[in-house]
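What you see is part of a larger complex, with each chain still in position.
In this document, chain identifiers A, B and C correspond to the written order of the chains, with residue numbering beginning at 1 in each.
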Amino acid sequence: MIRDFARMTWPEVEAALALRLPALLPIGAIEQHGAHLPLTTDHDLACGVAREVAVRTGAFLLPGLAYGDAATAQSFPGTLSIRPDTLRALVVDIGLDLKRQGIPALITVNAHFGNRDPVAQAARLLGEAGMPVLMLDHPGLEELAEALCESTPAGPGFFHADEVETSMMLALRPDAVQMDKAAPEYPEFPPTFGMEPMQLREISKSGVFGDPRPSTSETGQAFLTGIADRALPLITAFMARHGLPEGPWPR
Amino acid sequence: MIRDFARMTWPEVEAALALRLPALLPIGAIEQHGAHLPLTTDHDLACGVAREVAVRTGAFLLPGLAYGDAATAQSFPGTLSIRPDTLRALVVDIGLDLKRQGIPALITVNAHFGNRDPVAQAARLLGEAGMPVLMLDHPGLEELAEALCESTPAGPGFFHADEVETSMMLALRPDAVQMDKAAPEYPEFPPTFGMEPMQLREISKSGVFGDPRPSTSETGQAFLTGIADRALPLITAFMARHGLPEGPWPR
Amino acid sequence: MIRDFARMTWPEVEAALALRLPALLPIGAIEQHGAHLPLTTDHDLACGVAREVAVRTGAFLLPGLAYGDAATAQSFPGTLSIRPDTLRALVVDIGLDLKRQGIPALITVNAHFGNRDPVAQAARLLGEAGMPVLMLDHPGLEELAEALCESTPAGPGFFHADEVETSMMLALRPDAVQMDKAAPEYPEFPPTFGMEPMQLREISKSGVFGDPRPSTSETGQAFLTGIADRALPLITAFMARHGLPEGPWPR
């Protein structure tokens, strides 16, 4: 059993408040992921990782934020990006409402690079309002990729529609993956990459960064497990820093 | 087959742009729904209705907005409300990004009363920016309730965790409904109800408004069918008003 | 004598603070009202109704907000609409300043449909700041129209430049009414009316919705009286809910 808001009723939440549980908020994006992965990939990954963490900890699992800041992919059809201020407001509103009802901490489980800054700004505002926020972004991902992947990444720490993400999707939503369309692309990054606003479509024709072909469901599960395992001690340290129960929490 | 962003890739969206399809955006809320329905009920209903409409029309089905403006239920644990300006911004951002990529109209499929005003404000802003928006809020619901329900509503047009919503949830997510906990409550509305901000918990102990006990999955499916059927001519009229293809669109 | 800010001095307000009176804020609009009624009609009506309530209760009567959110009539010359956020800010600012000086509650007396949402948002923000707000929108109007009018309304609860509004204007500002130009119009509402942003000029050539010809000053006074009478118990209930003196207050 996990404490999933998609199944819980308000009396069940009320009964769990005394445990002083944190809440897990998955944050994804609606963004192109090549010709073989669905537009919701980052949302699916965020929810998948958060679920693994919820299983291990007993923390509340909140419904995810499907839409994120995907501005760099806006020139691909299907990408739907929200402004950073909108995402920040969403996280702040949810955080404040958790605090209001006595849920003492928020853990964001983010699966999309473009969300990092808005979420960090939200975390700061929530912190100033007395609501601690821990931001998880696939902890240990680079290390895991080095250990688990056959292919090489398109760039250091750059995993998009590649073996990493495709494997996790094969583990989570195999029927939404079209492996027959998976093809590698290793874009050439211009010298000012990361130093000026840029549409990724300028440098990747397919939207793939890396090689998704060696992906397997087993690799994907290993990523999910590895990330969630690395999240546990971070959550413990986070809760302890704020004088809160460290968990895991009884079911 | 439906045109579901949760399964589509960007080349598939690109290929469909020429059809000039509208996009369906489900909008729900995370809100108490008594002791027998999950907190995501309105989100589930919005997605369920939108899916029925997507099946009938071939329109794009977007990922739903799980969080809405549920301020009137904030005193129940588990409710997570976002500010009206945040919801408005979300809908505006998504609408503008649809327009940018050539999707010519947005249809919101709302399942929560508190979202109406923010969505209407967003629709106006989008309209001023040249993006037509049709707002569906369970069209024909009152009429259907009169025809389909055994129980009487708690108030005119007031359906919350009652036979209407419970039946639809039984049709959509039966395993998330705890019928053994379904109990009626017919709150007494104070004279200034609707004329001043009010926490619904002041007037309903359980969070139920009406009687969910006679709910059945069949009734629920009849609601989903009836609402979606009533949506079709509205969509046709809407698209025609804006000189757009009237649909349904070929798959 | 009424407690009218247009006549009162600051020492007179100070002397009345101990009574814990609420303040009445009329909210209107500058909007087309056909060829026979002035652009300020809704402002005039809001002030007229508020005055009747002030007479009956002894509450403070504030200067009215002449401008409202009249976006649906912007394609008629003479309409001057302010954005919903501007109206919301106005009401919030005034409410907070009333609170600051010890006036314990605000009663908005609105006479224009488009103002409802912004005023409701303001009421919520003020409520969160500890300032109770009661929103009066011609209470009992539909019932009164059924009882008092010869003509039929253009739609359920839809009264604009018709017998209802024209009669009240004949009672309040007869010299500003040009009955010789009063002519009926019963527009046909498109199927998506109320479901998408729409300029009313698309459906009404004259700006009249209904039939103003049977209007009389007596009918108008009966509306004013009827609305104000229905407001009294609502105010009493509102003040009681917030632990405030119920009024009427001595002069």
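A few notes on this one:
The rule we apply is simple: a residue touches a chain if its C-beta (ideal position, glycine included) is under 8 Å from a C-beta of that chain, and two chains touch if they have at least 3 such contacts.
Nothing here was measured: the structure is a model prediction, and the numbers come from that model.
The copy number for the entire complex in this file, given 3 shown chains of one sequence, is 6.
Basically, only the chains that are shown with their structure count from here on.
Centre-to-centre separation of subunit A and subunit B, using mean CA positions: 26 Å. With each centre defined as the average position of its C-alpha atoms, the distance from subunit A to subunit C rounds to 49 Å. Residues of subunit A found to touch two or more other chains are absent. Taken in their complex, subunit A has these residues touching subunit B: 5-14, 17, 30, 32-40, 43-44, 62-67, 74, 76-83, 85-86, 89-90, 93-94, 97-98, 100-102, 176, 178, 181, 207. Within the complex, the subunit B residues that touch subunit C are 71, 84, 117, 120-121, 123-124, 127, 132-137, 139, 190-192, 195-197, 233-234, 237-238, 241.
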